[in-house]
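The following block contains the structure, expressed as structure tokens.
Every protein chain of the complex appears in place save one, which is left out.
For chain A:
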Amino acid sequence: MEREAVKKMKEGKDDVLDIVDTTIDMGKYVDAVRDPGAGAISTFIGTTRDTFQNKEVIELQYEAYKPMAILELKKICTLARSKWSLIGIAVAHRLGTVPIGEESVFIAVSSVHRKDSLDACQFIIDELKARVPIWKKEVYSNGEVWKENAEFLQRAQVRS
């Protein structure tokens, strides 16, 4: 038991990675990284915007390649833990139709000192946009467009 506790402290809490079809329960993910040893919990909330280049967005639709998305999120967490000293990481992404102004993605990271979780939180959202297979379609009054993250396109250029 004691060895288990030491191991847990060294490795931190298990990552909580979810892809959900309903509203993201942010409190649940904050609680997932909450820890007596943590001095900070940093969060990022991505919300859906109502305009794109002066065009009114009516709604947004998300879809994912779920098993790969979870695997890519796991890789991102492993990378983040290799770069910073972290306790807990929780990431939730919503799919389906997301009404304007609601959360599409939520990230919570805990650490002993704030700088680790703040930096890791930014890293995780940047990596998510570059490599996690999730797609967003913006629906306007006069058409629709599948969006393309600049982060992904830049990396694809490097790859080829």
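Just so we're on the same page, contacts are C-beta pairs under 8 Å (C-beta built on N, C-alpha and C of every residue); 3 or more make two chains touch, one makes a residue touch a chain; residues count from 1.
Simple rule for what comes next: contacts and distances are computed from a predicted model.
Per its UniProt record, the hidden chain corresponds to "Molybdopterin synthase sulfur carrier subunit" from the list "E2 ubiquitin-conjugating enzyme", "Molybdopterin synthase sulfur carrier subunit", "DNA repair protein" or "GPI transamidase component PIG-S-like protein". Residues of chain A in contact with the chain left out of this view: 46, 62-65, 67-69, 71, 93, 104-105, 125, 128-129, 131-137, 146-149, 152-153, 156, 159-160.
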